[in-house]
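Only one protein chain is missing; all other protein chains are in place.
Let's turn to subunit A:
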Amino acid sequence: MAGYKPVAIQTYPILGEKITQDTLYWNNYKTPVQIKEFGAVSKVDFSPQPPYNYAVTASSRIHIYGRYSQEPIKTFSRFKDTAYCATFRQDGRLLVAGSEDGGVQLFDISGRAPLRQFEGHTKAVHTVDFTADKYHVVSGADDYTVKLWDIPNAKEILTFKEHSDYVRCGCASKLNPDLFITGSYDHTVKMFDARTNTSVLSVEHGQPVESVLLFPSGGLLVSAGGRYVKVWDMLKGGQLLVSLKNHHKTVTCLCLSSSGQRLLSGSLDRKVKVYSTTSYKVVHSFDYAASILSLALAHEDETIVVGMTNGILSVKHRKSEAKKESLPRRRRPAYRTFIKGKNYMKQRDDILINRPAKKHLELYDRDLKHFRISKALDRVLDPTCTIKTPEITVSIIKELNRRGVLANALAGRDEKEISHVLNFLIRHLSQPRFAPVLINAAEIIIDIYLPVIGQSPVVDKKFLLLQGLVEKEIDYQRELLETLGMMDMLFATMRRKEGTSVLEHTSDGFPENKKIES
């Protein structure tokens, strides 16, 4: 017949944030390291090559930080005015940056003075990037132009004058050396082809574009501007795939996780949101102290660096994978014991007796199955169980009560054992989810141990504690009821108008009914 049914352990919904793989992953960072910069941090960029240093652009300086260093390992400070958008080349050896005065400077990581200076923009250059072939630099400036520069001879190759407002963001394709995109305050994102002289694609974002991002495959384009993050399908000619509105202030920066599965966006509302790139749902979000201007993720998501308007750079390192000390394993039976007799073929006269698979039962269930009620209760009153999983203890007490043996299980305990029970009661009696069961248990205990009260000071103290707790709880409930009464009164005055309409309905119904009755 049906086997023993284990005790149903009451589960309670976990309040607050739901625990998912993503929350676990993104919470698995150490407490952030705060580094004070001279001004608002406008750009953070990781070197794509080990040791994964990162360049931080703030005010008129560019700092290069090592992975765990709190002090910059290198500084480029030869800017007359604010520097913008320090970006590493793919090999991590060159760095390019724009500046407020319209110049674009190229640095060697090991050197100090600029290797090249590209002069040609008339206003501040807010975005620069290397093309995929490493020999060209793209820059966009507030003079509405986008220029392509040749690195070896520091000459301007092409100028695009298609934007009608500041060009504030851009990025080059990682696959095609001739393609790059720019976003502008004229609400458009344009894709340029160095071979054609004109833009090949233009999408209307709807707000001044603050940041653009190309997926590694180049098929999807993400643009951020205003409160929106929009994803465009480039292969369909710039069709809007999804529009995300999860921030409540302007989104300033975008970033992809190293796996490409998650998209991160930082905003002036001091939040970083993590989206899944399959469903475009927010799976996690981080809070920061100030408005976020820049955001970067290191190789393998090892580090999250966030730059803020107040000049604080927040660096979070991933916790190292805690290697669990594997306990010395219990000696298990040898492999041959499991296969013994398994390959035996049934002979003609043999009778096959099938043994059903054994169901694993918890220890307390095993005790209950054999009606060892006191032992089962002892087991769940063990501190390891009561602290971690009080719901199991309460469920067992409830089950014993259902079986009508709770009094038997609680009786006949010595000082130590009864103080265990009382400790548990004191801790959990006032919790509404456990109260109905535990109050019943407390009543039974008082009934059983009333005759012997006064024999043990330890237990007496516990009883007094319990009494105090109950009194406090009663006062608390009374106060709550008073509040409830006050609220009811308030609601009643507010709802008077609705109430009258209901009464009208009833008065409609009555006289007619009475007529028919008479």
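Criterion: contacts are C-beta pairs under 8 Å (C-beta built on N, C-alpha and C of every residue); 3 or more make two chains touch, one makes a residue touch a chain; residues count from 1.
Just so we're on the same page, contacts and distances are computed from a predicted model.
K.L.:
Identify the UniProt protein name of the omitted chain, choosing among "Pyruvate dehydrogenase E1 component subunit beta", "Proteasome subunit alpha type", "WD repeat-containing protein 75" or "Acidic fibroblast growth factor intracellular-binding protein B-like".
P.N.:
UniProt lists the chain left out of the view as "WD repeat-containing protein 75".
K.L.:
Of A:V283, A:V305, A:I426 or A:V459, which residue touches the hidden chain?
P.N.:
A:V283
K.L.:
Of A:V7, A:L313, A:I392 or A:A442, which sits in contact with the chain we cannot see?
P.N.:
Selected residue, touching the omitted chain: A:V7.
K.L.:
Which one touches the absent chain: A:P436, A:G468 or A:G485?
P.N.:
Touches the omitted chain: A:P436.
K.L.:
Using the definition of touch stated at the top, determine which of A:R403, A:K416 or A:K472 touches the missing chain.
P.N.:
Final answer for the missing-chain contact: A:R403.
K.L.:
Spell out the interface residues on subunit A facing the chain that's missing from view.
P.N.:
1-8, 10, 18, 20-21, 276, 278-279, 281, 283, 353, 368, 399, 401-404, 436, 440, 502, 505-506, 508-510, 512-513, 516-517
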